[in-house]
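Reading through the structure tokens given below for one structure.
One protein chain is absent from this view; the other protein chains keep their places.
Each chain gets a letter, A, B and C, in the order it is written, and its residues are counted from 1.
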Amino acid sequence: MKNIFCEVTSDPLDISRYVELVADPGAGAISTFTGVTRNNFQGKTVIKLDYEAYTPMALKKLQELAHQVTNKWSVCKVAIAHRVGTVLVGEPSVIIAVSSAHRRESLEAVHWAIDELKASVPIWKKEFFEDGSVWKENEE
Amino acid sequence: MKNIFCEVTSDPLDISRYVELVADPGAGAISTFTGVTRNNFQGKTVIKLDYEAYTPMALKKLQELAHQVTNKWSVCKVAIAHRVGTVLVGEPSVIIAVSSAHRRESLEAVHWAIDELKASVPIWKKEFFEDGSVWKENEE
Amino acid sequence: MQIKVLYFAKSREVAGVNEQTFELGDGAHTEDLLAQIIAAHPALDSVMKTCVFALNQEYVRPQDKEALKDGDEVAIIPPLSGG
Partner (left out) sequence: MQIKVLYFAKSREVAGVNEQTFELGDGAHTEDLLAQIIAAHPALDSVMKTCVFALNQEYVRPQDKEALKDGDEVAIIPPLSGG
């Protein structure tokens, strides 16, 4: 469907690209969520994250998720991108952009989509600290 | 406060600028809302919007609003920009960007901030149709 | 005392001016000013019913009868439509 765009990529993610992808003459609102590597976790300094995906299934699940957004809310376009490989502090790991005629729909859809993505898309991150590394687990 | 940035400007608004303004090494999430001129209102073709502001008071109210966000939620940085003058179809009229350690805070803060902006910031838009123009009123 | 009045959006179009200075007697409050504004611009009467006001950049309601002082700035605020 041309109103949905999903990708799993090792390239850096640029917010402008996904905002442009959901641009639509009928859209009065564009909401986005960007997940970024932060420099600490429970007081420990984070150096980087490594993301690993079951790529074909992750892409399929992202597309299902984007379709669910179009079924649940009156939206124009949905773009979801997840990065794999090393993501340094300050770099985006995931970007969700949704356009809609009115603001409420895209705001709610983006919030729902990031929660759902964390719960259902087969992607994993390993956190690297100064003294070791650990595979993270998303909370329910 | 250096964690708050607000502006009222006649220049085009670029999402990348506001996402960069809220970038923070402690931020794991950046949420944004962009209001865009759409091509129709109740079935009538919209040509453009003209925005007018009581600029010094609008800026003051935006800053108050950004401060309220930092009081209500644990967020890192807040940027709010509103454009004045002519805004063509597809162009942003307002951008709100909020960064936070965790996703929920910035998602909720952006949603609250755009609702509050529409209710409290002295800015007006006139919609230009093919057959006339009208001053809009935000609903409660 | 002199009070600066700013008109925006529909109130600006109907009044035909952006801003204007009104001369009021000592002890005047916002309700007195609003009566003078409508006297100067009878066409504003119905528009003003939908407006609120700002005194030195803070919202006030007409019925608040805020005391005015020389140099105050009062803005006519039609229903907002920012965003």
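Quick note on the criterion: a contact is a pair of C-beta atoms (placed from the backbone, for glycine too) under 8 Å apart; a residue touches a chain by one contact, two chains touch by 3 or more.
Quantities reported herein were computed from a predicted structural model and do not represent experimental measurements.
Trainee: Name every displayed chain that the left-out chain is in contact with.
Mentor: Displayed chains contacted by the hidden chain, ordered by label: A.
Trainee: From the list A:I30, A:A58 or A:V78, pick the residue that touches the absent chain.
Mentor: Considering the complete complex, A:A58 is the one touching the chain left out.
Trainee: List the residues of subunit A that touch the chain left out of this view.
Mentor: 35, 51-54, 56-58, 60, 82, 93-94, 114, 117-126, 135-138
Quick note on the criterion: only the chains that are shown with their structure count from here on.
Trainee: Starting from the mean Cα coordinates of subunit A and subunit B, work out the distance between those two points in Å.
Mentor: Taking the average C-alpha coordinate of subunit A and of subunit B, the gap between them is 22 Å.
Trainee: Nearest whole angstrom, what separates the Cα centre of subunit B from the Cα centre of subunit C?
Mentor: The mean C-alpha positions of subunit B and subunit C differ by 27 Å.
Trainee: Could you put a whole-Å number on the gap between the CA centroids of subunit A and subunit C?
Mentor: About 48 Å separates the centre of subunit A from that of subunit C.
Trainee: Send over the residues of subunit B in touch with two or more other chains.
Mentor: Only 35, 114 qualify.
Trainee: Among all residues of subunit C, which ones touch two or more of the remaining chains?
Mentor: Residues 83 of subunit C each touch two or more of the other chains.
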